[in-house]
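The complex appears here without one of its protein chains, the remainder shown in place.
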Amino acid sequence: MFQPHADRIAKPLLAAAALVCAAVLVLIIAVIISGAWPALISQDLVVFITDASWYPLEGQFGMLSMLLASLLVMMIAILLAAPMGIICAIFIAYIAPVRVQKIYRFAIALLAGMPSVVLGLWGLTVLVPLVNKWSPPGLSLLLAGIVLAVMILPTVALTSLAAFKSLPIALQQAASALGVRQHVQILKVFIPAASAAILSGMLLAMARALGETMVVLMVAGNVVQFPSGLMEPVRTLTANIALEMAYATDQHRAALFVSGLLLTAMVLVMMSFAARIKGHNDYG
Amino acid sequence: MISPDKGFTIGQLTEAKACCEPTPHLSVQNLSINYHQKTVLDNVNLDIYKGCITALIGPSGCGKTSFLSALNRMLDMTTGATVSGQVTFNGENIYKSDKDLLQLRRRVGMIFQKPNPFPLSIYRNLALPLKEIGIKNKQLIEHKIETVLKEVGLWEEVHHQLDMTATKLSGGQQQRLCIARALVLQPEVLLMDEPCSALDPISSAVVEDLIVSLRGRYTVVIVTHNLAQAKRVANYAAFFWMQERVGKLIEFGRSQNLFEQPQNTLTAAFIDGRKG
Amino acid sequence: MAEHLFQFVIWCVALLVLMVLLWLVYGLLDHGLAKLSFEFLLSEPQNAGRDGGIISILVATLLILAVTLLAALPLGLASAVWLAEFTATHHFWARKVRLALDVMAGVPSIVFGLFGYAFFGIFMGMGFSVLSGGLTLACMILPVFIRTCEIGLRGVNNSWRQGAAALGMPKIKAVWYILLPAAMPAISAGLILGIGRATAETAALMFTSGYVDRMPESVMDSGRALSVHIYDLSMNVTGGDAAAQASALLLLMIIIVLNMLAYAVTDLWLGRRLSNDLA
Partner (left out) sequence: MKLTLSFICLMCLSGLTQADNRLNLTGSSTVAPVVMEIAKRFESVNPGVRVDVQTGGSTRGVVDSRTGMADIGMVSRALKTNESDLTAHTIARDGVSIIVHGSNDIMELSEAEIIAIYIGKITNWSEVGGEDRRITVVNKADGRATLELFLAHFSLKNSQIKAQAVIGDNQQGIKTVSGNPGAIGYVSIGAAEYEQSVGTSIKLLPMNGVAANMQTLANGEFPISRPLNLVTKSLTPLSQQFIEFAQSPAVADLIKAQYFVPASR
């Protein structure tokens, strides 16, 4: 088909940029696999699932509990962050007075830039002692989820805000013209209209929560176990890597790379799954 | 105002002397349009005459707008739409594979139902297309902008605030700006998709007068639901209708004839308001 | 009634989030403000960072960020434009790219660190350097930046696309002059998230830009980022807490300045062409 000259030059360049970005993932996976290789060839792969627990130096490589912990922490975080993040976006987009809007958006940006070390330290030195008073040890699944929620909230809020802002002005005019009250407009018109973009933002936030290391490392307690309650300490796959990578050798190190691989695979499955739920298949 | 019955001289299109001596400018042969296998418009044959205003009328969903956007291949932007047949413009089929779409669309401009000025200043709205065709001279640009703004009757209203954002204009002003934006490229044909339907009656009348004033200087194809308007402005009219869920061209002719002595019973029924 | 309840809930949540932020900031002010001074800002770190200041670390951080933005901004915008404007949603490669990006968003930062170390550091021969750290961070912030920009572009009023096409403008020109400016809120959101993530990142930088707290002389020198400094001081250096909190406070200030800068620059670049009621 015909394409204008400028586009004929631009299109392959743009496509190349996109493919370069995607190629980074391939490289990352290659790096992880090459790190995991010693474990992948010497171990029966099922041991990573079937072993009861994780004592790599004693030949036990069970990761199932950590996998579950990663998922649970992420679920708690997104369950808290999604509604609050969307509400923050609604606040900025429709509710707050103009001056407050700017300041509030700024506050969210500030939260987005809060180093995870600082968040983790806040959790460890402020929140954990608080929780510890009524449910020792305080380091727990729930707390990790809560601190993570604070961390990913800006992602949800800013992507949702962007989605609201890019809705056609006509939509707002139309809704107002119908004399619909504001909260009905927002709940029944704007949120549905922006839902695809909000969902994408939530997926990004979930991915971020799953990949976060420092916060969980400090507040989740890092005990390898199947949690029996929200107040139990757990270890996630990311914390596992961060805790042990520095000192691990040989098979231990390779097993840690396997947990990285598992994590990446999990995100992949999650994203494909989410695409199905979203209905219009974004990446098939 | 010039009455459609009187002959009149042509401005830019010097070859055609008057509207009453029709020369085909766009020639449509066996044009069919499908969306995802489903035919929406079937086998249309029609000539659009140079310097004249041709109105496309008919009920909603009978393929008028699709037909209109097939004439400058804007339909290409709609996913799933396929076109068969030919549209000849200046002796060349616009559907041949190596057709330069940019050139085509610069020659065949389009005005949309909802005014769509870019969210830029009035000046930049008009300067941007000019810069695209390689006009860099600031004075020339300013001259051309002044000319088209006068042509659409906006100059008096906006000349002191050209750097104002165009989206702050009223609906009618926005639509006239869009027409000016199309005219600034000096096209031969203007396609208009219900240009007045999103406007209030007063703005609508102003835009209608503007359209009438274009007659003779540009070839205009206008989709309208307003039969009175079609009658007022058009030299020629084409009536589309749905038959077995497929859009068809039922009747085409001088608008006076079509409105006063329709040949087809469907046309007659539609014009009388008995159908549609 | 429902209207009031709705407003009430929203104000409450908004205040709650603000309070959490203030709580965090208060903690930093409480512990770090005493240490923060011009002298702290302008002198080199001593005694593993407990004493002295952080000037060299500040410079390294800004250099890393500059590399990150220089790489991520053009690459990210180009990819977003390709995804949003030049491919159909169901385009095979576009789908793969999108999937890859979303998966990349979930890759733990420590894995990015290992990747950067192996690829930029060893394979590309950049060693421990500001460059290698900046590029690693660029890879890391690309997913969220691209996807946010793509969402923004897709949200842009389709009638402008049509208007531009009807004037015979090439797509890329329409993107440049009209669609990108119109997508500005999303792009700035992506930028803010990206800057936030980049300045806050620790694990990925430990392995790439490194630990050396000397003043970097070029982007090929190793340089310690502020976040790495904070991590080291608070987790590894006994008695480093005060300096860590002061550094964290400073990091927040840098983020404030960077955000204002981002607003200002985008305003200069795009905002002039953009109507006020859109921004």
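Note that the chains are named A, B and C in the order they appear, and that numbering of residues resets to 1 at the start of each chain.
Criterion: a contact is a pair of C-beta atoms (placed from the backbone, for glycine too) under 8 Å apart; a residue touches a chain by one contact, two chains touch by 3 or more.
Because the structure is predicted, anything quoted here is derived from the model rather than measured.
Q: Quick one: jot down which shown chains the absent chain touches.
A: A, C
Q: Give the residue, chosen from C:A80, C:V103 or C:M126, that touches the chain omitted from the document.
A: Going through C:A80, C:V103 or C:M126 one by one, C:M126 is the residue touching the chain not shown.
Q: One chain isn't shown here. Among C:S37, C:N158 or C:N236, which residue touches it?
A: With C:S37, C:N158 or C:N236 as choices, the missing chain is touched by C:N236.
Q: Of the listed residues A:L139, A:A175, A:L237 or A:L263, which contacts the missing chain in the full complex?
A: Of the candidates A:L139, A:A175, A:L237 or A:L263, A:L139 is in touch with the missing chain.
Q: Which of these, C:S37, C:N158 or C:S218, touches the one chain of the complex that we don't see?
A: C:S218
Q: Residue-wise, where is chain C in contact with the chain that is not depicted?
A: 47-49, 70-71, 74-75, 78, 122, 124-129, 131, 135, 206-207, 210-213, 218-220, 222, 232, 234-240
Q: Since one chain has been left out of the picture, which residues of chain A touch it in the full complex?
A: Given the touch definition above, chain A has residues 13, 17, 53-58, 60, 121, 124-125, 128-129, 132, 136-139, 217-218, 221-224, 233, 235, 242-249, 252-253 touching the missing chain.
Here is the rule we go by: only the chains that are shown with their structure count from here on.
Q: Could you give the separation in Å between the centres of chain B and chain C, each centre being the mean of its C-alpha atoms?
A: Here the centre of chain C sits 47 Å away from the centre of chain B.
Q: Once you find the CA centre of chain A and the CA centre of chain C, what distance in Å lies between them?
A: 16
Q: Between chain A and chain B, what distance separates the C-alpha centroids? Give it in angstrom.
A: 50
Q: Which chain C residues sit where two or more other chains touch them?
A: 157, 170, 173, 182, 277-278
Q: Where in chain B do residues touch at least two different other chains?
A: 101-102, 114
Q: Using the touch definition up top, name the residues of chain C that touch chain A in the complex.
A: Checking each residue of chain C against chain A gives 2-3, 6-7, 9-11, 13-14, 16-18, 20-21, 23-25, 27-28, 74-76, 78-79, 81-83, 86-87, 89-90, 93-112, 114-115, 118-119, 139, 142-144, 146-148, 151-152, 154-157, 170-173, 182-183, 185-186, 189-190, 192-193, 195-197, 199-203, 227, 230-231, 234-235, 248, 251-252, 255-256, 258-259, 277-278.
Q: Over in the complex, which chain A residues touch chain C? Could you list them?
A: Checking each residue of chain A against chain C gives 4-7, 10-11, 13-15, 17-22, 24-28, 31-32, 34-35, 83-84, 87-88, 90-91, 95-96, 104, 106-119, 121-122, 126, 150, 153-155, 158-159, 161-163, 165-169, 181-183, 186-187, 194, 197, 200-201, 203-204, 206-208, 210-214, 237-238, 241-242, 245, 260, 263-264, 267-268, 270-272, 275, 280-284.
Q: Within the complex, which stretch of chain C touches chain B?
A: Result: residues 88, 157, 159-170, 173, 177-178, 181-182, 273-278 of chain C touch chain B.
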